[in-house]
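One protein chain is absent from this view; the other protein chains keep their places.
This part shows subunit A:
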């Protein structure tokens, strides 16, 4: 089940990050193996978004090292960092669609700006492929404001996939969606892995999402990972009452 023999695509060691007196990450270690979906579970404000934002260089860590696809992110020039960023897809919590652009323009924007000399036909074909992949071919000329929350998520995912990333980072993919749309998004995350051969980190506080999408999961508590393993392992062996309470809150309540 685990893909540990396939090698690591991400290796994080001793990651620390504080904002003044707010110590958010206090020594985080993380391995992501090729082809797996790793779920990072944690309540809101625990630093989940900070963790993946550091990975793509939107924030800078105070201490610790990050290796992504064999590249150490420390001390990269902007050009080198941008080269690495193209291999990482980042799906934002609120989708972050460019609201002055149509769906089609949203998808084209990263494509035409990073790959020069594409013909109109090639661009259209790629946009169509991705809209098909996320199941929204009919939305091509809509504005983001006309889309539902779930549709925005899908378009956001399509936009990050357009550059063929090797790693996907999903920031709370199901937050704020109704249960049925959540199920669709969970399916999409699994489908993306099959179809695009990505390795993913899925950040969530939704246990159903964790169970459906994760091969492995880990719980972020007090700035550290408290339990790591499969879904069953994490909750069967949890020594920390707060890890257990996560489960109770989601499934028993």
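Operating definition for what follows: a contact is a pair of C-beta atoms (placed from the backbone, for glycine too) under 8 Å apart; a residue touches a chain by one contact, two chains touch by 3 or more; residues count from 1.
Here is the rule we use: contacts and distances are computed from a predicted model.
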What protein name does the UniProt record of the undisplayed chain give, "ABC transporter permease", "Ring-1,2-phenylacetyl-CoA epoxidase subunit PaaA", "Carbon monoxide dehydrogenase" or "Fe-S cluster assembly protein SufD"? "ABC transporter permease"
Absent-chain contact - pick from A:82, A:148 or A:164: A:82
Consider the whole complex, including the chain that is not shown, and state which of A:10, A:68, A:97 or A:221 touches that chain. A:97
Even though one chain is hidden, which residues of subunit A still touch it in the full complex? 20, 53, 56-58, 82-83, 85-86, 88, 90, 92-94, 96-100, 109-110, 113-114, 159-160, 163
